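A single protein chain has been removed from this complex, and every other one stays in its place.
Right, subunit A next:
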Amino acid sequence: MLLDINDVHFGYQNEVELLQGFSLHVEQGEFVALLGPSGCGKSTLMNLAAGLLNPLRGGVNFGGHPLHGLNRDVGYMTQGDTLLPWATVAKNITLPLELRGVPKAQREEKLDKAVRLVNLAEHRNKYPSELSGGMKRRALLARSIIYDPPMLLMDEPFGALDAQLREVMHQELLNTVARTGQSVLFITHDISEAILLADRIIVLGGLPLRVLEETEVPFGKDRKLSEVRTTKTYADMEVHLRELLRKADALTKSKQH
C-alpha cells in the first residue's frame, strides 16, 4: 500500500473536528478520485497526505513509513497557477530537480523527456504569461512528475479550464500516468471527470467527513475517453453518482450551520 491514512482526527482551530477517525488507502499505481461537495474536506485530506497539515490523532503512512513533516515523494498540483512568472517554462519544470540538487546534465535530460510527454517541447523557452491556460496546466503537470514521485496529489487541477480543454487534458493525464505507472489521488466535484479518470471513486460527505460510497470503475488503464463516454455503464454511473452527490451535499450543508 502506497498511501495509508489511518483513523485520522483533524480539525481547524476553533472549529468542529472535520475528520473524526477517517481512513483512506491508495494502492501502488491506482487512480483514486475523491468526489464530494465543496467545503466537505477534500483538500484538507489531501494536505494531510502531503504533510502540509498534521493529524491531531492517528497516522499517515506513505510508502510503508509513517509520515513526519512534508511529504516530498508526491507531486502536488492544485487549481491555482503556481508557476513562477519570472522563470521560463523550462526553468519552472526543472525547479524541483534544481531544489533537490540534481546535476544540470541530468536536469536537461529529464526536461527533454517531460516536455515531450506533455507536448510543450516548442514552448520551453517562453514565460508563463505567454502560455494559454491549457499550456500552463501541462507545464504544471510536467513539473509535478519530473522528479518521478510515486504518487500525484491533484486538487481540482483542471477546475479553471473550459470543457473542451479539460477533455484534452484528461486524455493526456491518463496517457501520462499509464506510461509512468504513478498513483494518483485526484480531487474533484465533477462527476464525469471522476468516472472518466479514476479506477476507484470515493464519494465523501457529511461532518465529520465519511465515505458515502466506494465504486470501482471498470474501464481499465488504457481507456479511450471518447469511447468511454458513449457506454451505458458511464451513463448509469453518472446518474447514480449524481443522486449520491446531491445527498452528500445536503448532508454537508445541514451540519455546517
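Here is the rule we go by: a residue touches a chain if its C-beta (ideal position, glycine included) is under 8 Å from a C-beta of that chain, and two chains touch if they have at least 3 such contacts; residues count from 1.
Going forward, contacts and distances are computed from a predicted model.
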Out of "CoB--CoM heterodisulfide reductase subunit C", "ABC transporter permease", "Cyclase" or "Lipid-transfer protein", what name does the UniProt record list for the absent chain? "ABC transporter permease"
Which of these touches the unseen chain: A:His9, A:His25 or A:Arg72? A:Arg72
Sole residue of A:Thr82, A:Asn119 or A:Gln171 that reaches the chain not shown, by the stated touch rule: A:Thr82
Positions on subunit A contacted by the hidden chain, ascending: 47, 50-52, 70-72, 74, 76-78, 80, 82, 84-87, 95-96, 99-100, 127-130, 143, 147
